[in-house]
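This report concerns only the one structure given below.
All protein chains but one are shown in place.
Let's turn to chain A:
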């Protein structure tokens, strides 16, 4: 688990950024072999200072046109529960730890994370249990996520507009 990528998508999630860059979390990550931690912080107010130590680097950025490259390079992705981030990560075939933002108005994001967790595709926790999860998690238990079928949607649409 050399490289860990943290992503909050287009929103802000300062609690996650604070939790994952805290000394106990960094210690937990390093004890699992993490040498590079990359934070995508979106619109967040909290912007941790980048670090370059011989065995550990912390990189921080707000937005990029595409996160595909960062996802590809990661050995573990830690993400907010946004559908885009979750699906992109799972499709890259990367182990995913979803961290729930309990401060969102209606906590509907829990639904997807819980379902993906129930189906064995992701690990999930909240900011206060992050360190504990990083210490105890077993990534080998995660099941691969089969791709969605947009072709079924195309067939349906062709049928209802009369294109068959």
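Here, a contact is a pair of C-beta atoms (placed from the backbone, for glycine too) under 8 Å apart; a residue touches a chain by one contact, two chains touch by 3 or more; residues count from 1.
In this section, contacts and distances are computed from a predicted model.
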### Summary
Expected UniProt protein name for the omitted chain (select from "UDP-N-acetylglucosamine transferase subunit ALG14", "Origin recognition complex subunit 2", "Dynactin subunit 4" or "Ubiquitin-conjugating enzyme E2 N") would be "UDP-N-acetylglucosamine transferase subunit ALG14"
### Query
Who touches the missing chain here, A:81, A:97 or A:127?
A:81
### Message
Take the complete complex as the reference. Which residues in chain A touch the chain that isn't displayed?
### Response
9-11, 63, 65-66, 81-88, 104-105, 108-109, 111-112, 114-115, 148-154, 156-158, 160-163
